[in-house]
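Single-structure report; data block below.
Only one protein chain is missing from this complex, and each of the others stays in its spot.
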Amino acid sequence: MYQTNEKKVPISFSIRTDLAIEARELAQQNAQEADQLKGVDVNTTEDSDYFLTHVHIHSEEGSRLMGKPKGDYITLESEKLKENDVECHEKIIKVLAENIRSLVKFGEDDCILVAGLGNWNITPDALGPKVVSKILVTRHLQGTLPEEIEKTVRPVAAVSPGVMGITGIETGEILKGIVDKLQPSLLIAIDALAARRSNRINAAIQMSNTGVAPGAGVGNKRMMLDKESLGIPVIAIGVPTVVDAATLVNDTMDRILGEMMQQTETGSAFYQTLQSLEQEEKYQMIADILGPYTGNMFVTPKEVDAVVDRLANIIANAINIAIHPGVTMADINKYVW
Amino acid sequence: MYQTNEKKVPISFSIRTDLAIEARELAQQNAQEADQLKGVDVNTTEDSDYFLTHVHIHSEEGSRLMGKPKGDYITLESEKLKENDVECHEKIIKVLAENIRSLVKFGEDDCILVAGLGNWNITPDALGPKVVSKILVTRHLQGTLPEEIEKTVRPVAAVSPGVMGITGIETGEILKGIVDKLQPSLLIAIDALAARRSNRINAAIQMSNTGVAPGAGVGNKRMMLDKESLGIPVIAIGVPTVVDAATLVNDTMDRILGEMMQQTETGSAFYQTLQSLEQEEKYQMIADILGPYTGNMFVTPKEVDAVVDRLANIIANAINIAIHPGVTMADINKYVW
Amino acid sequence: MYQTNEKKVPISFSIRTDLAIEARELAQQNAQEADQLKGVDVNTTEDSDYFLTHVHIHSEEGSRLMGKPKGDYITLESEKLKENDVECHEKIIKVLAENIRSLVKFGEDDCILVAGLGNWNITPDALGPKVVSKILVTRHLQGTLPEEIEKTVRPVAAVSPGVMGITGIETGEILKGIVDKLQPSLLIAIDALAARRSNRINAAIQMSNTGVAPGAGVGNKRMMLDKESLGIPVIAIGVPTVVDAATLVNDTMDRILGEMMQQTETGSAFYQTLQSLEQEEKYQMIADILGPYTGNMFVTPKEVDAVVDRLANIIANAINIAIHPGVTMADINKYVW
Partner (left out) sequence: MYQTNEKKVPISFSIRTDLAIEARELAQQNAQEADQLKGVDVNTTEDSDYFLTHVHIHSEEGSRLMGKPKGDYITLESEKLKENDVECHEKIIKVLAENIRSLVKFGEDDCILVAGLGNWNITPDALGPKVVSKILVTRHLQGTLPEEIEKTVRPVAAVSPGVMGITGIETGEILKGIVDKLQPSLLIAIDALAARRSNRINAAIQMSNTGVAPGAGVGNKRMMLDKESLGIPVIAIGVPTVVDAATLVNDTMDRILGEMMQQTETGSAFYQTLQSLEQEEKYQMIADILGPYTGNMFVTPKEVDAVVDRLANIIANAINIAIHPGVTMADINKYVW
């Protein structure tokens, strides 16, 4: 529906979302056969408290249709992520830890580098740095710990490289420099993402093994962080914390017009006119009307500080359990101060 | 244009804005005679760096048309407020200080209470508390200062009462308790406001002598703080720092359809259908589509932290100069650390 | 030992500590009969994880000897307060909640005001405001909650009034204004305290029903907050978070000389000379040598931010459990975000 002229509008534009589940929804709408996307497998698990979707892109065609690299994308969705429900969060931490471990195989003594992407000065973009501040860091303790404790923890280092506007350096350059010096076996990168729908904000956590383009949530996409660029596997963990203002208006208008068209006959001709516009033209018109300052605007909930703190806690607990052999569900919140 | 049925839709709804200049724009659209609102005088001053509008509501009819209490509303608009332009900001500080002094007459030794309204945990709502942290507070020093210094400063106290969700107490109750105990001669209240247009965000400062309803920017309106409720005159200083998401979509859609109607004939019938909807119905439809969580969403620029800090600085400097006899333009930034 | 001439040096000086257990140690040293202080009862409870001392001052003489008002002072001491020991902290929260409830009797529907004293800009003084931010505040929800929830919570309000240097207003004046307006049945005030010994820093929590003089920890003592000044009972909860630099030097020197005297004969004559100095003279000499800026110095541990956060959590959990009928040990950390 969105995509009227595939040659003119590159697929990567029309699927302007960081979430594989949203890319799939959009790609589905574009697909001739509504029921299936070639090269894309989808498995879902439902629980009373969350919904888990595993999207596996296994062919070049699937990758092209989805506008995303080949690999695994696991998304946990739960409205409870926005609330302060301790028991439900423990359940989610357990599921996240298991899925993080499933994405990449790593040895018990491998050194892991955890990187918190994003700008710590912009609340909804500060998720990554906040997670990093709660990771149980142990690389510097190797050799100084008693043997029985040493075997419960692997060497873990953690950095928040900042964003280019703050450092003058691409996030990828800083991480490449550190990875080359430290030689870890795996990078786990946490980043804030952008969603298309405001009801997904802070209500989904996506884990993937395909790398990450820093700054997706707030700002422009940068050099890809993946096995190709860094030489080591990358697990990316992301949460949609914002919707950009023009996308919100665009999508809301599409839905409002769709609804009105069904209700009013006079609307349908006009609706078709609107439909006949290229997606990019329409987006641009909205952005123009919103004004030059609006490209800079995002939509975020009032309680974003508290919610981002909570999400950082959940993700940090899940990572600590996933990566340290001796950290278990009994240690929740032990290292997150 | 907005208002089709005045009996059904209360004026206070259709003019959902904290800015007198926006209320005037909207009221103007509603008025039969486009050129003039009865009981409302408007004076404007233009400078290369800013635009100053003085709205004086002097009759009950003007108050009803505008949806605002009688009195003076002075708004300084400048795109430069969003930028780091030191010289321009000095010019603006001077104009603000003069206008603050013009709103209420106060004696040289009168004690003034400055109150920073809003929630310090929500960045765009933290403007008031930030200003308060930069006010030159002197009430506790009375009697301990050398005489030549004592006469350069008046007794000034400053508090940030928090918001009801944090304290369990109405802002008005806390301030009433403190005012009754301290007996100051004037309250200056600083608050974040909501605007209708995203390009007004962080680009306007409104000063008035009619009181303020705390929490206008983010959250529900509360008990009015004014001479009637507190027993002393109130100067309110506000900056629009957010637009609520549904308002943004609503206004953008109106403008986009208006533009399209002129371009396409097929659109006009549909447009009239859309127009025939009650304003409130349309708003509600948008809010429904945006989802239950959206009432909670606001639109704000990425660099909101830096901009709010800057605005707090400008306003605190202006207040310090306006209220302390011996603080002048030469003392800019001296007390704002 | 400290006190050589009771007439010259007022007892209030020589017992410069906020902790009743330290006042008792000092008073004990001053007392002729080493074994007992008249009018002061002491009970202690020992657990593997903490040490609990209940000092009950029940006569004017006891009050004079201790330099503290009549009433109950319960102190929990534990080195574990400095560590991240979740299980031990739960045990401590339980003991604190029980003891808070034992200090003042209050009805199930009484409104309670919680006040976080201290300066939020000075980390070791920010304990009170941090506790307040974690209190389950419900006063504004009365009448809006479902009945079965309503009976699990009492009306609770919470404020952080700031310090005089920030507001220009005595803490007592602000609280008096709010108490007069709100008419709560009880004030619970949390404040950072000063200790005499660096090993007590962040390792003790004192609860009392005798009121509190705000700013004891960092800064000068102010107007007493107690039943006499406010008209309602006051529970004060305090943690020693700092030692002032001159006190640290003074006490360390006393102990070092005491130790050396036992080791060296030549020292004893000199030591007696030093002993013959008035306590106040010696303190003044040290303060002079430390320099004019030193009165302003305090001694605090490096990890003070993390420790104060943790202590705020423990105390807030204990208060929430102590005051809300339906909040139990199962709700630990539920409201402290």
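Each chain carries a letter (A, B and C) given by its place in the written order, and its residues are counted from 1.
Note that in this section a contact is a pair of C-beta atoms (placed from the backbone, for glycine too) under 8 Å apart; a residue touches a chain by one contact, two chains touch by 3 or more.
It should be emphasised that the depicted structure is a prediction, and the values quoted were computed from it without experimental measurement.
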item: Per the touch definition above, residue among C:Thr300, C:Asn317 or C:Asn333 touching the missing chain; value: C:Thr300
item: Which residue of A:Arg101, A:Lys176 or A:Arg255 touches the chain not shown here; value: A:Lys176
item: Touching residues (missing chain, whole complex) on chain C; value: 82, 121-123, 125, 197-199, 201, 218-219, 245, 248-249, 252-253, 255-256, 259-260, 264, 266-267, 269-274, 285-286, 289-291, 293-294, 296-306
item: Contact footprint on chain B, counting only the chain that is left out; value: 84, 86, 306, 309-310, 333-335, 337
item: Chain A residues that touch the omitted chain in the full complex; value: 133, 137-141, 155-162, 164-170, 173-174, 176-182
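As a convention for this text, only the chains that are shown with their structure count from here on.
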item: Rounded Å distance between chain B and chain C, as computed from the means of their C-alpha atoms; value: 42
item: CA centroid of chain A to CA centroid of chain C, Å; value: 46
